[in-house]
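A single protein chain has been removed from this complex, and every other one stays in its place.
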Amino acid sequence: MSRTILEVTDLRKDYRQRRGLVSMLTGQGRVIPAVDGVSFYLRENETVGLVGESGCGKTTIGRTVLRLTDASSGRIVFDGRDITNLSRAELRPLRREMQMIFQDLDAGLNPEMRVRDILREALTVHERPSEAEIAGRVRELLEQVSLKDSKLANFPSELSGGEKRRVGIARVLAVRPRLIVADEPTSALDISIQAQVVNLLRDLQKHLGLTYLFISHDLPVVELVSQKVAVMYLGRIVEMGLAENIAHQPRHPYTGILWASLADKQNTEVSLHARAGAPAERERPTWGVFDFEQPVNGCRFAPRCPLYQDKGRPAVCTDPASEPQLRDVGHGHVVACHFA
Amino acid sequence: MRRYVQTPGPIGQFSELSLRQRAGPLDLVYVAYGLLVVAVVVASYLLGAFGWLPHDPQAMDIGLINAAPFTSGHPLGTDFLGRDLQARLILGIQAYFLPGLLAITISVVGGSVLGILAGYRGGWFDTIITYFDNLLDSFPRLVLILLVIAAFKADIYYVMVVVGITGMPVIANLIAGKIAFLRQKSFIEAAHALGLPAHTVILKHILWLNCRALLVIQATLGMAEAILVETSLSYLGFGVQEPTPSWGNMVQAGANYFLQGNFWPSTAPALAILATILGFQLLGDGLNNLLEGKRRK
Amino acid sequence: MKFAAIKPVSRVLARELAVTALLLLGVSVVVFAILYLAPGDPLNVLLEGQSPRSQLALGMREALGVPQTWYGQYAAWFGKMLQGNFGNSIRTGLPVLPELARVGVYTLTLTLGSLALTLLIAVPIAVHAAAHGGTTGNTAATLAAYVLSAVPVFWFGYIVVYVFIHQFGMFPLISGTAAKQEHAWLYFLVPIFVLGIASGTLSEMIRHLREELSRVLAEDYIRTARAKGAPVWRHAFKEGFLIPVTEIMSAKIPFLLGGAVIVEQVFNWPGMGRMAWQAAQDRDFPVIMGIALVAAAFVRLGNLLQRVVFTAVNPRASKE
Partner (left out) sequence: MDAPLLAVENLRTYFYSRAKRAFIRSVDGVSLGVMRGETLGIVGESGSGKSVTALSAAGLVTAGPGVISGRIDLQSNGSRRNLLDGLENYARVTEQDGRVMAVEKDERGWRRHSETLMAGVRGKEIAMIFQNPRSALNPYSTIGKQLVETIRLHTNFKGERQARERAIHWLERVRIDSPRLRFDNFPFGMSGGMCQRAMIAMALSAEPSLLIADEPTTGLDATIQSTIVDLLAQLKTETGITTLLISHDISVIQRLSDRIAVMYGGTVVETGRAAEVLAPEATARHPYTAALLASIPSAETIRRKSYLQAIEGEVLDTIEVPRGCRFYGRCNRVTEAIRGNCAGLEPPLGEVAPGHKVRCWLYPAAGKP
């Protein structure tokens, strides 16, 4: 088994919502636990998928492990080195090793710079190559992401979505990273282009030995590219395991709902009958994101949980003292549910 | 009826289109006129600074007072003391040119610093700078200037410091807005993730590449403000004093004769003010439409 | 639900009031700083009603208990102001505050009147331009507004005065005392007209209103309104008209107050602007200080009203 490249232990990230002078001076303000005690690890050359609804904290995890934002507590170990408290200056050389592909196609593409200059800047951040080396590397990068030479002279606004994504990937590859956090890399693209990008990312992994933390809400794609998948709900990992197990034998009711909602859309008869006569659906205004008025009591999924309803609302689910913890159910599959 | 035409031949890339094709037709007229005004003002300033004037601006020709334009030897006529208006108008630029540059330098530099603190650092800075902006906006500029004049002295450079400082919030807000836009596009974060040092991100990516157009535009508009303030003050008698000419005191001095029907001595400087302020404003707005407008879509 | 929605609104209003108070405090600090730094010890004139420091005065000051430190002086100065004591005018010897109240009414009339006039001109042009795009007519109107905004207001005043003398045989330069004359209302309206047309706010007002309305008309929810066959104006009114109008009104008050200084000078209008001019001439800083504070208070009041309208109209404002 290959070595561990990234290990995250009990990671927490609180956002403090401060508005105006008063709360600023008193230091008060709401604390939003975007990530609430998350642990996982990545092995070299593997892909871990991170799935969940918007607002569940999956993007925050990506930003925190790369130290683009500071963790509130917890430990991030990259390649055997604790990077949780490194200063900005100490982090800079590490930036070559770990990179991020952002959801926004325009990320990193300065609207006032041509593609050539964008790539040149990325190539010269950490080293001082000669002009000839730069030219050679630019050509290599274009080849790696299959982009035409003629695009070098373009501004980002003149590129299509797929081309922007390719330039963004080339820019990241320029520093020769080992770990890439890919935050919804395909969600802003057309279906036919999405497939191109997914293939490209897998190709790059094969040829360059990359490790991916693949954040997405597109379940089939996550299942396709990942060896392991972690499912997040309200800042916590509720289930984690091998991709095929998560997809086909989910143990946590939330994972089940996620996958079922995908099948639902496609499958006409089954769900129509299943849903017919269902009571008026309860949809909370702050559906899926942290709700301040409703403090977490026990399992945070309980208010939406079908199992909780089926089991006749067992007290253990809403007991503040017993929030379910992740536990191993075999084959490295972990679930945070009292009834898994 | 409005006509839309497809460009003949192959359709080019956006960048290959000429400026003329990108702009609304009026914007180019605005900018052309503005550039003309800037050129005339700068040239006139230099003429005045080196004393290369068509006439002695103080020489009184008692035989030729309130002469109409195109009178022999005085292409723009003379004032109520028979002084050559053309020479006095050219010399009048001395009153606002350097002070105006001081004011826009203060507002551009100060505004940039505040804008970056508010937009890039955010948090505390953002809140404090917002309050600072609101505080400055509370004073009518002219009243604040009169307060400074009363407390200190009627010095145009004191006044321009006030103009410069009160011009900072607008620029700070625009820059903070630009940074917020770039941040929303994950641009700044991506630059950090790549490992670019903060000063490169701020100076190169934010200020130079993304804010230069905005700063030029604001400097242009700031000059219009400075001219307005200087002429207003010298009209009120707090600026340059007679017999040294300034456009404001020329209007004021000519005003008495104005009511008797002698328009020209006070209208000539008024038109100069009008044409110049209009020029700087149109240049600013035209540039804004040309350079910034294209990013909107 | 309705009840729950009301409570935050009042909280937001309380917040706005607090912000206004804080800013006014800041205004007083700025004014104090200018006076403190100024040569000739103007603060002492305010605090003890006597002129520059000498050995004798210093001794006397101690005896009178006038504070020495800057913060002590600020506290004393501010305390006096809270009691309504803005000092006495050096020139006339009259207390400043009652004088300001007397002339302030005139300035208020002038400023608000011209604001209304500017709106009256700007709104139709802006609405037409936003609804119909750039037609020849509204392009010409916009261009005209640009030119008018660059016209020096003092010269424009003379033109108007000239027209009055020669066309109507009237001399509208002594408006304050003209109340008993024929066409007295004209004496009032002419300065308002001049400030409203040529204060330099017209083109900015048109641009702001046009841009905001165009932006709102392109919003998704306006498309929804059209798709359901509802009148577009009903839906665009709040965000596309009411909010930008109050915004620009509030933002332009300081400019109009500044313009009032000049217009009052041209027309001999007995308002705060003219008083400010006189005070600056005489270095009568108790008066000019009072004017700066009152003007700033006026600006903040306008801003507060705008925030009230915004909060009342925008359901999001109370939740943020």
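Chains here go by letter, A, B and C, matching the order in which they are written, and residues are numbered from 1 within each.
In the analysis below, contacts are C-beta pairs under 8 Å (C-beta built on N, C-alpha and C of every residue); 3 or more make two chains touch, one makes a residue touch a chain.
Everything quoted here is computed from the prediction, not taken from an experiment.
A.B. asks: So which of the visible chains would the left-out chain be touching?
C.D. replies: A, B, C
A.B. asks: Going by the contact rule already stated, which one of A:P93, A:G136 or A:P220 would touch the omitted chain in the full complex?
C.D. replies: A:P220
A.B. asks: Check each of A:G57, A:G108, A:G162 or A:P253 against the chain that is not shown and name the one that touches it.
C.D. replies: Residue touching the absent chain, from the options given: A:G162.
A.B. asks: If the missing chain were put back, which residues of chain B would it touch?
C.D. replies: 1-8, 10-12, 14, 17, 21-22, 294, 297
A.B. asks: Using the touch rule from the top, list residues of chain C that touch the missing partner.
C.D. replies: Those residues of chain C that touch the unshown chain are 1-2, 5, 132-133, 219-221, 223-230, 234-235, 238-239, 313-316, 319.
A.B. asks: With the missing chain put back, which residues of chain A would touch it? List them for me.
C.D. replies: That gives, for chain A, the contact residues 53-54, 160, 162-163, 190-196, 198-199, 202, 217, 219-221, 223-224, 244, 247, 257-258, 260-262, 264-268, 271-272, 275-276, 280-288.
Rule of thumb we're sticking to: only the chains that are shown with their structure count from here on.
A.B. asks: Taking each chain's centre as the mean of its C-alpha atoms, give the chain farthest from chain C.
C.D. replies: A
A.B. asks: How many angstrom lie between the centres of chain B and chain C, each centre taken as the mean Cα position?
C.D. replies: Distance between chain centres, rounded to whole Å: 23 Å.
A.B. asks: Go ahead and note the Å separation of the Cα centroids belonging to chain A and chain B.
C.D. replies: Taking the average C-alpha coordinate of chain A and of chain B, the gap between them is 49 Å.
A.B. asks: Just curious, how far off is chain C from chain A if you go by their C-alpha centres, in Å?
C.D. replies: It comes to 52 Å between the two C-alpha centres.
A.B. asks: Show the residues in chain C shared as contacts by 2 or more other chains, in ascending order.
C.D. replies: Those would be 19, 22.
A.B. asks: Which positions in chain B touch two or more other chains at once?
C.D. replies: 131
A.B. asks: Can you list the residues on chain A that touch chain B in the complex?
C.D. replies: Answer in residue numbers: 18, 20-21, 24, 63, 66, 68, 88, 92-93, 95-96, 99-100, 102-104, 106-113, 121-122, 125-126, 154-155, 157-158, 171-172, 175.
A.B. asks: Write out the stretch or stretches of chain B touching chain C in their complex.
C.D. replies: Of all residues in chain B, those touching chain C are 24, 26, 131, 134-135, 137-144, 146-152, 154, 224, 228, 231-232, 235-238, 248, 251-252, 255, 258-259, 266-267, 270, 273-275, 277-278, 281-282.
A.B. asks: In the complex, go through chain B and note every residue touching chain A.
C.D. replies: So the residues of chain B touching chain A come out as 13-15, 123-124, 127, 131, 185-187, 189-198, 205, 209-210, 295.
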